[in-house]
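Below: one structure, written as structure tokens.
With one protein chain held back, the other chains of the complex are shown just where they sit.
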Amino acid sequence: MAFFQSIFYNVLLQFKMSLSRPMYRFTLIVSPIVNTMLIFEMFRKSNVSDAANYIVFGSGLMGLWSSITFSSIGDISRERYIGTLSTVYVAPLNFNLTIFYRIIGNTILSSMAFLISIISAHLFFKISMPIYHKYYFIISFIMIIVSFSIISMPISYLMLISRKSSLYMNMIEYPIFILCGFAFPTNKLPALIRFISYVLTPTWTTKLLHESLHKNLDIYQINHAFKETILLNLIYCLFILILWKHIDSQVRKNATLEVV
Amino acid sequence: MSNSFWILSWLPFKSENSISSFKEYFLLEVVSPIFNLSFFVLIASFTRPNSDLNTWVIGNSFLLSANLSLFRVGSIMVKERYNGRLETLIASPSSTFRFILANTIFPVIVSTITTIFGLQISSYFFSQSIHLSFSLFLIIISSMFSSVCFGLFLSNLAFITDSLNFLLNLFYYILLMFSGANFPISQLPHYLRFINDIIPLSHGITSAKLYLSNSNFKYQLFLELLVGIFYLNLTIFFSFFLEKKARQIGKLGSF
Partner (left out) sequence: MDNTNIITITDLTRIFKNKTGWFSPTEEVTALNNVSLKIKRGTIFGLLGQNGAGKSTTIKILTTLLLPTSGNVLIDDLDVTKDYKEIRKKINFIFGGEQGVYKRLTPLDNLIYFGNLYKVNTHTLKKRIPELLNQVDLYDVKDRLVENFSKGMIERLQIAKGLINSPSILFMDEPTIGLDALSVRKIHGLIKNLNDHGTTIVLTTHYLKEVEELCSSVAIINKGNLVAKGTPDEIIEKYATKGNDLESAYISIIKGDS
């Protein structure tokens, strides 16, 4: 019970910390609105059958990933800059748990981007999103939160060993939009690049989400995307464990927790 | 142009984009914007499979400059303030106008190179045949001039607001939406179309599209230059006014 209370308290604290930053509020609120408008205009007059899904959920996924890169991953850079990263790192509370709490908090909060996209699409373009199979949709959504949280962990770790983390934070935003098929199917990508898409969990959760929104469900596709998501998440968790041991020693070897 | 002018132009630019971080510069100014460009061109290839992708390649190549002209040039003053150099700048006998003008030179050169580079790479990736000619070069350099002047104009906001980063991001979205790079302006409601007329890059993008379709591009090129000159004048006026205001209210820096 105390463990869950601790999670709840830390996640709540993260909500407050993130929301106190004007740029986070901008990324969380303004980005999905603009993305919805932009993607809508790009899809207007197109013959894409499930355009509404790409407009609404594509913008939502873009907003979610942008907010995550700004908060979960950008936090490392900010804390290094203001000099608190080393304190958090050596504090008695397990550093991995601190990062994990933050990522969970930020991912849940950042998923608000979906709500903002749905509202914007309805308000500006009268697009409604009927959810035909709510349980599938809810499961897909939970898988998105879990998968995006898990993928943020190793990226946050990598930010620990480089002082140029703010640069890399900018570098990982659009590649994920492209590789994971947020606004177009991954089969539009060249075959060589598609291989990278397939090892990224957001690709499968995006697919899962799109499939769960169809009126006539393709159970085979849903199962496939679901299994791939679970499998990749397990592999990522294993990778996180191995990576942490390496990062922990590198951080102390190169003293990268401070600016200089 | 005097030697002194080049020194005032080159050294702050060199400091900001020093050779010691070439990798950083290349990733941020070239690789990252090319990802942005590819994203939008890929959406276009999905939504309009039978259209000529030239339009999107051109438009988004011009937008590549936004990182330098908007975010870097736009934050010149805030960086001067944050690093405690704004006081020296104001209290030196050099005019702010000279400083402003000096700061346009290298960003225009570098963003022109970035745009040409992006244009060539994306033409190759998306199998488009866009050849650089003198006219296209002229359109690009004029657009970069107006884009840098717009960035300089925004940099003045550092005197009056602490939320510059927020504003620069907002203006980036405005360029993305209203420059005509990703969808025709005719799709927008009538009351919003004027934004396209007053922002940088939009006339340049139209001009480049007209040039590629062998139409008369000169009028749009002239408008792009006019937009640049307008923002340059506005920058000079505002910096003079804001410097005066800052001396009155005492919010100049951290001194």
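When the chains are written out, they are named A and B in that same order, and each has its own residue count from 1.
Keep this in mind: contacts are C-beta pairs under 8 Å (C-beta built on N, C-alpha and C of every residue); 3 or more make two chains touch, one makes a residue touch a chain.
Only a predicted model underlies this, so the values are computations on that prediction, with no experimental measurement involved.
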Chain not shown, its touching partners among those shown: B
Selected from B:Ser51, B:Ser92 or B:Ser133 as touching the chain missing from the view: B:Ser92
Full-complex contact with the absent chain, from B:Ser51, B:Asn83 or B:Ser133: B:Asn83
In subunit B, positions touching the absent partner: 3-4, 7-8, 11-12, 14-16, 18, 20, 83-85, 87-94, 99, 247-250, 252-255
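Quick note on the criterion: only the chains that are shown with their structure count from here on.
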Complex contacts: residues of subunit A adjacent to subunit B: 22-23, 26, 30-31, 34, 37-39, 41-44, 46, 48, 51, 164, 167, 170-171, 174-175, 177-178, 183-185, 188-189
Of subunit B, residues touching subunit A in the complex: 24, 27-28, 31-32, 35-36, 38-40, 42-48, 163, 165-166, 169-170, 173, 176-177, 182-183, 187-188
